[in-house]
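The complex appears here without one of its protein chains, the remainder shown in place.
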Amino acid sequence: MKEKIIYFDHAATTPIKKEVLEEMIPYLTEQYGNPSTIYKLGREAKKAIELARERVAKALNADIEEIYFTSGGTESDNWALKGTALANRDKGRHIITTTIEHHAVLNPLKYLEKIGFEVTYVPVEPNGIVDPNKIKEAIREDTILISVMLANNEIGTIQPIKEIAKIAKEREIIIHTDAVQAVGQIPINVKDLGIDLLSLSAHKFYGPKGVGALYIRKGTRIHPFLQGGAQERNKRAGTENVAGIVGLGKAIEIANKNLNEYASKLQKLRDKLIDGVLSKIDYVRLNGDRYQRLPNNANFSFEFVEGESLLLLLDTKGIAASSGSACTSGSLEPSHVLLAIGLEPEVAHGSLRITLGEDNTEEDIDYLLEVLPEIVSKLREMSPLYES
Amino acid sequence: MKEKIIYFDHAATTPIKKEVLEEMIPYLTEQYGNPSTIYKLGREAKKAIELARERVAKALNADIEEIYFTSGGTESDNWALKGTALANRDKGRHIITTTIEHHAVLNPLKYLEKIGFEVTYVPVEPNGIVDPNKIKEAIREDTILISVMLANNEIGTIQPIKEIAKIAKEREIIIHTDAVQAVGQIPINVKDLGIDLLSLSAHKFYGPKGVGALYIRKGTRIHPFLQGGAQERNKRAGTENVAGIVGLGKAIEIANKNLNEYASKLQKLRDKLIDGVLSKIDYVRLNGDRYQRLPNNANFSFEFVEGESLLLLLDTKGIAASSGSACTSGSLEPSHVLLAIGLEPEVAHGSLRITLGEDNTEEDIDYLLEVLPEIVSKLREMSPLYES
Amino acid sequence: MYSEKVLEHFMNPRNVGEIENADGVAQVGNPKCGDVMKMYLKIENGVIVDVKFKTLGCGAAIATSSIATEMIKGKTIEEALKITNKAVTEALDGLPPNKLHCSVLAEEAIKAAIEDYLNKQKNK
Partner (left out) sequence: MYSEKVLEHFMNPRNVGEIENADGVAQVGNPKCGDVMKMYLKIENGVIVDVKFKTLGCGAAIATSSIATEMIKGKTIEEALKITNKAVTEALDGLPPNKLHCSVLAEEAIKAAIEDYLNKQKNK
C-alpha cells in the first residue's frame, strides 16, 4: 500500500493552487470589509472583486459587465435556466437540452416542466456527442432556450456548441452552455462560440469550492435568481464571498495562461492510460469518443465488476477515483450518461472514471496500470456471473 | 488622524476569528476532497461538514437533520420564502411580513407577488417593533406563511417572534424568521421560539462570507431551491463549500459559548455610546427601541447632515460605520426601515449606524465621542438649512 | 460512511468461493441496483457445516455476504432462517441509510439457498 494519495478525481474537485490561496488569505484575514460599504476597508474588498471580474472576463473573452459571481456551478445553472425560462415565457414554453447534462441542469429543467414548460431531451450518439442536426430538428415555434454542456463531466466528451449556438441564433433562441468541466481544460471564447450564457465553478480549476460565475451576454433577458440587496448590479444579491471570488479570479487567470501546456501534458498521460487499460484488461470498454474528449478524462466500463467495490479497493491502494455505478449514488440508478450512450445497466454499473490533474505523473499512471488489473481480477473472481 | 481602523460596522460584516480560520485552513489545503465521493479524502470532507451541522444544531437547539447549508443569509431567505410559498400554494396564496424586513426577504416577496401571491406588510410601531396583535389581525383564511425577522439589521430592534410563532401555529401557518443579525448576539432556541424556518449567515458572527444555513423544522413543506446533485439530502444541490461550512460551524460554536459575556460587554459600550451621543450633540434622535435592541447596535439620526458625507469624514478619522442615507444606497431611497418607523426622508438621510464587535473598547467609544461632534458640526456648517 | 467493520469484511471477505455439489444453492439479485449474490450451503443433519458465496455488488453487499456466511456457519437450518437483514446490519455496526437494502440481499440469499436444500430433500 502506497502512503501518498494518487488523486485521479479532478472532475469531482481540485485542490486549491498555492498562488490562489495566497491571494485569498488577505480577504480571510485583515481585508474583511463588506464590499457594499463606503469606507476604505469596503472599497478594498470591492476592488478585489472587480479585479476578479476582469480576470474572468479576459479568460472568456467576455465584457467585464457580463460576468456575475455565484455560489458555484449549480447556482449558475439554476439561475441560467430558471432565470431565462421565466423571463421569456411570453415568447414560448419549450426548452431543448440533451440526455447527458449534469443534474444541475436536468433537475431545474424537471422543475420547469412541473410549472408548465416543455423540455425535449435530445439523445446523444453512441460516442457521447450530440448531433447538432438533432437539436435543429427539435426546435419548435415556441422554443425559447437551448442548454447543452460544453464538456461532459462523466465521459469528458466535448460538444459542438459553436454549431448549436449558430442554429439557436438563426431562430433567436437563447443558448446556455454548462462549461463547468471545460474551463481550464479547453480554450473558451464566448464571442467565438456565440453563446448567451455560460456556467463555471471555481473548484473545478484549482480554485475554492462554493464560488462560481455566470456569463450573461449583454441584452439577454433573464430574471435575478437570488433576490435581496443591490450586489452584482442588482442581479445577484447576497454579501459577496470576497475571498472565494478573489480565488476564482486568480485560478482562472492561471488556468488560462497554462492551458496549452497543461492540456498537452494531461492528454499524453490520458492516452497512455487508455492504451494501457484497454490492452491489459479483458471485457473492458472506453466510454465516450476516443478523441473528442477532455484532455484529462478517461472513463471505462469493466464487465462483471461493480464500481463502488472497485473504488473502495483502489482507495485501499491510495488511489482516489470515481464511478457511475448505481451503488455509489444515493439514487441507486446507474449513471444516466452511461445509459444515454447505450450501455446496459449491468455494464454501466462497472464503470470507472479517471480524471487527471496537473500533479499526476507517468509514475501515477504506471502504478494504476499495475494495481487496476489485480483489483478487477479479484472482484471478477468474487462475481457469480464471471467465468474465467 | 489615527492609523488603526476602528471598526464599527459589525452588522455589515465581521472579521473571521483566528480559531475559525485555523479550522478552515486544512479544507483550503490538503483536505480538498469532494464530500460526495467515497474514498478517504472525500469521507474526511463529509465528516467535517457533519460536525459543522452538529454544531449549528446544538447552537440553535435544533435536530441535526434540520440544518441545511447555503451560500448565505440571502439564499436562506430566498429558499425559505419561495420554497414554502410554492410548496404550499394549494393551501393559499397569502403571506404576512413586516415593513422593516431586509431586502433579502422583501425582494423575494415582491417576486412572489408578481407570480400571484398576495403579501401584507404589517407596519411596525414607532419604536421599531411589530405588535403581534397586528400580525394576528392580518391573518386570512388563505394565509400560508408569516416571515418576521428576529432582529433588525439597521436599528437592532428585537421582534417578539415567540408570540408571533404562537399565533401562527394556532392557525397552522408556516413561520419563518430571518435571524441573520440575531445569531451570536442573543440566545436562540428554535424549539422554544416555536418557528419552522430560520435563516443565518456566517459572516455576521465572525465566520466566513458566502456561507449560511437554513433551519427547516422536520415536516415543513418546502421545495428545494438550488436543484441538481444529491447534496444536503437532496434538498440543496451543489458541491459544498467545505471550508466555509467548517468555518460556520466553528464560529457558531464559539459565538454560542461566549454569548453572555459578549452581549454584556457590548451592551455596556453601546449604552455609553448612546448616552454620549445624545448628550453631546443637538438635533439628534436614537432610532429603535432604547432597550429591546441588539446589544451591539446604536442608530442615530442627525438633522441637517447627510449620512454619506458623515461616513466619509468618519473614514478619514479611521472609523468605519454605516448609514441608511439614500446617498449611500444604489437606489437613492433612504432606508425603508427608518421611513417605516416614521422618520421624514430628510431625517432618515442623516442617519448613522454604529454596530459594535468584540474588539471594540471603551477607548474606541471615547474616540468616536470626540470626533463625531466635530464632524457633525462641520457638516452642519456647510448645510444651507442649518441655522446655528 | 461505512463502519470499520463493514470495511474490514469488504476487504477480507470470509467464505468467498463455491462449494462443489452443494446441498443448497441460490442466486438472488437486487432489483434496486442490479447486484447479484450466490450462496452455497453444505448441510449435514440439519446443520450448516459449510457455506460459501460469490457477490457482484457494492461494498455493503460484499460485507453483508461475508458476515452473513459467518453468522450461519455451524447453525441449524431453523436458526439460520431466523437471521434477518437487521441482525446482519447490526453485526456490521450499521449501514448508511441508502445501503440498508443491500443487507436484504444477504437475508434473501440464505433463505433461498435453504429453500433450495429443502426442495432437493423433498425430491430425493
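Should a chain be cited, it is by its letter among A, B and C, assigned in written order, with residues numbered from 1 in that chain.
Criterion: a contact is a pair of C-beta atoms (placed from the backbone, for glycine too) under 8 Å apart; a residue touches a chain by one contact, two chains touch by 3 or more.
Just so it is clear, the model here is predicted, and its values are computed rather than measured.
A.B. asks: List the neighbours, among the chains on screen, of the chain that has been left out.
C.D. replies: A, B
A.B. asks: Which residue from A:I6, A:L21, A:I38 or A:I67 sits in contact with the chain not drawn here?
C.D. replies: Within the whole complex, the residue contacting the unshown chain is A:I38.
A.B. asks: From the listed residues B:S76, B:S309 or B:S322, report the one that touches the chain absent from this view.
C.D. replies: Spelled out, the listed residue whose C-beta touches the missing chain is B:S309.
A.B. asks: Can you list, in ascending order, the subunit B residues touching the missing chain?
C.D. replies: Contacting residues on subunit B, toward the hidden partner: 304-306, 308-309, 312-313, 316, 325-328, 330, 332, 334, 345-346, 349, 379, 381-386.
A.B. asks: Residues of subunit A in contact with the chain that isn't shown?
C.D. replies: Counting over the whole complex, subunit A touches the hidden chain at residues 38, 43, 46.
Heads up, the rule we're going with is that only the chains that are shown with their structure count from here on.
A.B. asks: I'd like to verify one number: the distance from the centre of subunit A to the centre of subunit B, where each centre is the average of its C-alpha atoms, in whole angstrom.
C.D. replies: Centre separation, subunit A to subunit B: 34 Å.
A.B. asks: From the mean C-alpha coordinate of subunit B to that of subunit C, what's the distance rounded to whole Å?
C.D. replies: 55
A.B. asks: If a residue has to touch 2 or more other chains to count, which residues of subunit C qualify?
C.D. replies: None at all.
A.B. asks: Enumerate the residues of subunit B that touch no fewer than two other chains.
C.D. replies: Residue numbers touching two or more other chains: 38.
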